[in-house]
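What follows is a single structure, and I will ask about it in a moment.
In this view, the complex is presented without one of its protein chains, the others remaining in place.
Let's turn to chain A:
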Amino acid sequence: MATPRLDNDLAAVGAGLDALDAPNQEQRPSLGRRFLRTAVPPLIAFALLLGVWQALWAAAFWPEYQLPSPSSVWAAVAEAIETGRALDVLWTSVHRAVLGFLTAVLIATPLGLLIAKVRVVRAAIGSLLSGLQSLPSVAWVPAGILWFGATPSTIYFVVLMGSVPSIANGLVAGVDQIPPLLPRVGQALGAGRLAAARHILLPAALPGYLAGLKQGWAFSWRSLMAAEIIATSPQLGEGLGQYLHNGSSLNDISMVIAAIFLILLVGVGIELLLFRPLERAVLRARGLTGAL
């Protein structure tokens, strides 16, 4: 008679502790409020920038061919959009960047895992890979042109040289930051080497890996622009870089600024639409809400 009662008491104490000790869950603010908080400040900043630009242009400190008015840049962008040129140019560049980036992910992921887990490999090429990150990928363009000619191969080569080190290094950093207890738990639960990589190592390293992917995307995009600006040939078609190059050749500052604007737009757009939400979802699931 006494034992079940005691057991029930204990269950009640346990349930009370669970209720008291479990951390409170923060309520997510409503969609409208989140929009106000995240979208309005950058819009205001952008408007201010436009205002300053307009004022500087109106004050006519610099000649028109150096500082165009916002409206003439807008006209250049609008014209490119209307004639369909903008879409062609964007498509050429973005699909190259995405293809190059995906290839880089396929190469860098096993490479990063090898460097992180095999001591000899790390000793042999670990520092080389970090060093490659500080080498501007433009430096590969002349070599690429000599090796592959002014062909898409050169472009992809430069993109890969730019993004593979970032992605691999991100993965290595992610693996290095895994608490040592987790792989041990995996071993104790019966995970072999491959299963441990798939079920413990990769998911545990995901935040670092994602940071590497984000940086890798930025590097592939800017490597691509560098390659497109320098290597121009009819074979390559017209990407954003060539568009910028043409603007420069025509001494058309509005077109140059319009090109820069479009390059930025793609970079910011991919970051906001793809990487930011992905990173947030991953960090939020792990209770790492500090940076959000």
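What we mean here is this: a contact is a pair of C-beta atoms (placed from the backbone, for glycine too) under 8 Å apart; a residue touches a chain by one contact, two chains touch by 3 or more; residues count from 1.
We adopt the following convention: contacts and distances are computed from a predicted model.
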For the chain omitted from this view, which of "Na(+)-translocating NADH-quinone reductase subunit B", "Sarcosine oxidase subunit delta", "NitT/TauT family transport system ATP-binding protein" or "Ketoreductase domain-containing protein" is its UniProt protein name? "NitT/TauT family transport system ATP-binding protein"
For the full complex, which residue in A:Leu43, A:Val120 or A:Leu181 touches the chain that was left out? A:Leu181
Considering the whole complex, which of A:Ala22, A:Ala59 or A:Leu146 touches the chain not shown? A:Ala22
Chain A, residues in touch with the chain not shown (by the definition above): 7, 10-11, 13-15, 17-18, 20-23, 25, 179, 181-182, 184-185, 187-191, 195, 199-200, 203-204, 206, 282, 285-287
